[in-house]
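Only one protein chain is missing; all other protein chains are in place.
By written order: A and B. Residues from 1 in each chain.
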Amino acid sequence: MSTTSASTALRHGTLGTSASRPDGVAKVQGGFAFSSDMWADNMLWGATLRSPHPYARIVAIDVSGAYAIDGVVTVVTAVDVPGKLTYGLIVQDQPVFAAIGDTVRYSGEPIAAVAADHPETCQRALAAIKVTYEVLTPVTDPEDCIAGVAEQIHPDGNIFRHQRIVSGDTSVVGAVQVEGEYEIGMQDQAFLGLESALAIPDSNGAGLEMYVATQWLHEDRKQIADCLNIPEENIRLVLGGVGGAFGAREDISLQVHTALLAMKAGRPVRISYGREESFYGHVHRHPAKIWMKHHADLNGKIVKIESRMVFDGGAYCSTSPAVLINGITHTQGPYKCDNAIVDGWAVRTNNPPCGAMRGFGVVQACFAHESQMEKLAAAVGVSPVEIRLLNAMETGDRMITGQIMDSVAPVAQCIRETDAIPMPAPLENNADLRTIPGGTGLTAQPSNIRRGVGWGVSIKNLMYSEGFDDFSTARCRISNGVVTIKFATSEVGQGFTMLAQQIARTVLGVDEVILDTIDTQVGSAGSTSASRQTWMSGGAVQVACQAALAQLFDHVATKFEMTRSELEIDGTDIVDRLTQRRVTVSEAISEIEIDCTEEYHHPPTEDLDENGQGNCHVAYAFVAHRAVVDVDPELGLIKVVQIATAQDVGRVLNPLAAMGQIEGGIAQGLGLAVMEEIIVKDGKVRNPSFTDYLLPTFLDSPTVEMVFIEEHEPKSPLGAKGIGEPPCISVTPAIANAIRQAVGRELPRVPIRPYDICL
Amino acid sequence: MPVLIPRSVDELVDIFQEHPAAKLLAGGTDYMVEVNLHGRKPETMISLRQVKELSEWSVRSTQRSITIGAGLPYADMEHGEIARLVPALAQAARTVGSPQIRAAGTLGGNLGTCSPAGDSLPVLAALNATIHVIGPDGNRDVEFSDFMIGVKKNSLRPAEFVHSVSMPIVDGWQGYAKVGTRNAMVISTASACLVRDSDEGIVSIALGSVGPTVIRCHGAETWLMKTMSLRAESTLDPVVAQEFGQRVAQESRPIDDHRSTAEYRRHAVGVLAQRLLLRSFS
Partner (left out) sequence: MSINIPVSGQSNEIYSLSVNGQVHQVKDAWIGESLLYVLRERLGLPGSKGACEQGECGSCTVIVDSKAVCSCLVMAADAVNTEILTVEGLGPNGALTDVQSAFLSEGGVQCGFCTPGFIVAVHHLLESNPSPTDDEIREALSGNICRCTGYGRILEAVRTVADQRRTNS
């Protein structure tokens, strides 16, 4: 099955249609309140002082200079933290503020925060705080940490996690062997909506309300409560409009700082980061070095994979252990593999802290395995398509973790459908210069250009893993003839609020669905990450609406004397299947009060044992990418011409939104392939600005031709799989493979730089 | 009020003389970045927005030269008559920042900031542009090579400002090329402007982002003019073009930084020089 269209038989606004965004009008008019668009009476501005050194002991902190500045109201440091001094998603090893006598462990680590009457006053106050550092030599090479020769830079040690996978018969050797050492640079999520939080203390001083752009309200609240020593129920977190996330908001950044300042000042405080601070203020994608060796028979069938993966997690733990597991468990890619030995390390260094970014460890593993597949194809003498079809995974296969693939797994179909997408027209001699590498820089003419084609196919797990119960909650209320849905699911731009309305409209047979404020006044929805919200929060909304529907049917059966077991929704009517008597939903809900809150849980998963065996993931999605890239081999400049893709989406719930996720993910994968990297030298970030951390512009973006593979996933509540991450994963090696084909170089590192191509 | 707003060049001269420490503000595309991001504290500002004369441009056809006001935005150089008369400048203008930056940025700003990565500067260097400077001691003309004297250093004296820039209108071919890591909105990694005056048989080539100042490759120019004729009827041997590129590369003095390496920059300007020369004969 290929593309589905928004069927005219479907009622507009229900599942399967390109329903309108509830926040759309506000967004196009400039009236949508992002968290940085929030103000309160009597509000102060806050700002954070950060260490310039990647590793240093704090000898003294003197804040008196800040207090001497007119307009400064208060300053906070570690001594002002009333509760837990550290926070973190898995291990609470990250200090709210670095303390006197302790060390800072990354360049940008917070030392203090100020609240004042104007952002400029804050800047002057920060400049007036004197911190005495004893500068130490930073630990920057993960291999030193693994070898045990690096200084222990934290009491917990320098190893976040070490995990092996030993699968099948590791003594097997292939007639054909290909190997490579691959490197993936540090990518940044670079969401546009800069970090911002507004904290308003309660007048009784016992709690606060905070408006913040985040991925997981409840997890933020927990950490704020622990650090401020306030009961969670005294903290109300409200989702401020989120300008993109892509993983960077899974860890807290300014939440505790803002709350502390507000509580201490007794006034509302807003902290809003600028772009440079944002680069320092959130976790990045783990840079990684991956060695991989594929053993295959003479036909190219994989018989064993060996790999060693090292993820540099930077100064604090964040989600590094989970990122590592994702990486190593995806070593085999979307291919059958009976035998494997994988050694994976997630390591602490004085480099910038790393954590979640769209793809979560699988991006790195995929770059390695798809680079390997190109080498394998060449070694065996088959095409990139043939080698992948030969090895394509199927439902029922045993994975290297011992888990049986029980998701729909249309790998071969993804590849074939992608292959069937027409190639773009060849480059013409009179091609518009904006379409060739170098663009309006006039560096090249079409005769200087060579074209390459490359492939990438990937598998990505959905939801959280290794025993984590990342459930979601939703509340469906029917009152005065109005349906209201409430959830804590972070809308970060992906369109969940739109989907929630679609679900409610479909299940309940209504057209109008009100969305309540997204806050902590309802149960946790888990994080907007891991391609999980459609499945989990969509599932919760569906279950809550179904529970409400059941009560509604009870009421209708009684009131209208219809047979309860025969009732169903047909469009906007409730109909008795037997008698065909019908009642409009709007009439049915006009006199009833229903209030259902439901949780949705996925089946439990397991930890991995010491050999990496365990049913650790919930479900999987697949995608294929084909990249056509033009290259100027003499200057090393490139232009991605076309990305063709077929993605295993389960079911298209909103065609326009699905297109948007796929095109957007592809752009991020393109960025990692050729232009995006946080450059770190000796622990210091060299390019914390948009001048030198380059995001793809309109003139860098390719044509995208896509096919939705819709094989409904029976385990998914809506039949749909998460689609957010797959688009950014295998497009990176696809582009790399295309450039490799054009210039005949190994190019083992991304982002590929011009000098890698031509020197 | 610290934002002073002169309405004519004469007023500007007077106000600037009264406040020699004031900052001149035209498009603001460099200065406001300093304020927003690098802690620059504005004190007295002189706005150039109302000095309309600075945004004018004119052609002296008898002298075959064009004079462009320091306040004319890049967007106005990309098309029309200016583009026809000084195509290399139009090409360079088109690569500055983004359309929004081009609507505000000016030659006066590029010259004021005097960064070796300034997009228009290789064009001014290759055309031997004359910078018209006005100050408390009157007017003076400064050749581009005497104007840019170091990284972000120009030879303006206190209370002096750039009024306009004059360039010859050249018969022949001119072109600009700029290397960046993405296809829009980039600071140049390496850039070059080549002017072939097929009337006089002269070539000039200037490089950006490969030295503390924009570099005129006099050695390569001299070698080329000795090796072949650059006049209109001449033809170009690709081997000569290749050697020209290598000689240009040798005269560059690039550094390693977070954007690129010296090795790549040297290589890139060589390729650009070769390609620009080939284009000038095609």
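The criterion applied here is as follows: contacts are C-beta pairs under 8 Å (C-beta built on N, C-alpha and C of every residue); 3 or more make two chains touch, one makes a residue touch a chain.
Please read all numbers here as calculations on a predicted model, not as lab measurements.
Considering the full assembly, A:Met43 is the residue among A:Met43, A:Val63, A:Leu208 or A:Ile709 that touches the omitted chain. If you put the hidden chain back, the residue from B:Val13, B:Ile66, B:Ala159 or B:Met185 that touches it is B:Met185.
Across A:Thr121, A:Gln372, A:Thr401 or A:Asn615, the residue that sits in touch with the chain not pictured is A:Thr121.
Of the listed positions B:Gln17, B:Gln63 or B:Gln100, the one in contact with the omitted chain in the full complex is B:Gln100. When the omitted chain is restored, the residue from B:Pro6, B:Pro73, B:Pro116 or B:Gly135 that touches it is B:Pro73.
Mapped onto chain A, the footprint of the missing chain covers residues 18, 20-21, 23-34, 36-43, 45, 70-71, 116-118, 120-121, 190-194, 241-244, 246, 274-275, 432, 434-435, 440, 492-495, 656-657, 659-660, 663-668, 689-691, 695-699, 701, 704.
If you put the missing chain back, the residues of chain B touching it would be 1-3, 5, 25, 27-29, 31-33, 35-37, 40-43, 45, 47, 49-50, 73, 75, 97-101, 103-104, 184-185.
Operating definition for what follows: only the chains that are shown with their structure count from here on.
Of all residues in chain B, those touching chain A in their complex are 36-37, 39, 91, 94-95, 175-187, 189, 258-261, 263-264, 267-268, 271-272, 275, 279. Residue ranges of chain A in contact with chain B, taken from their complex: 123, 127, 274, 276, 434, 437-445, 448, 634-637, 639, 674-675, 679, 686-687, 689, 691-692, 694, 696-700, 753-755, 758-759.
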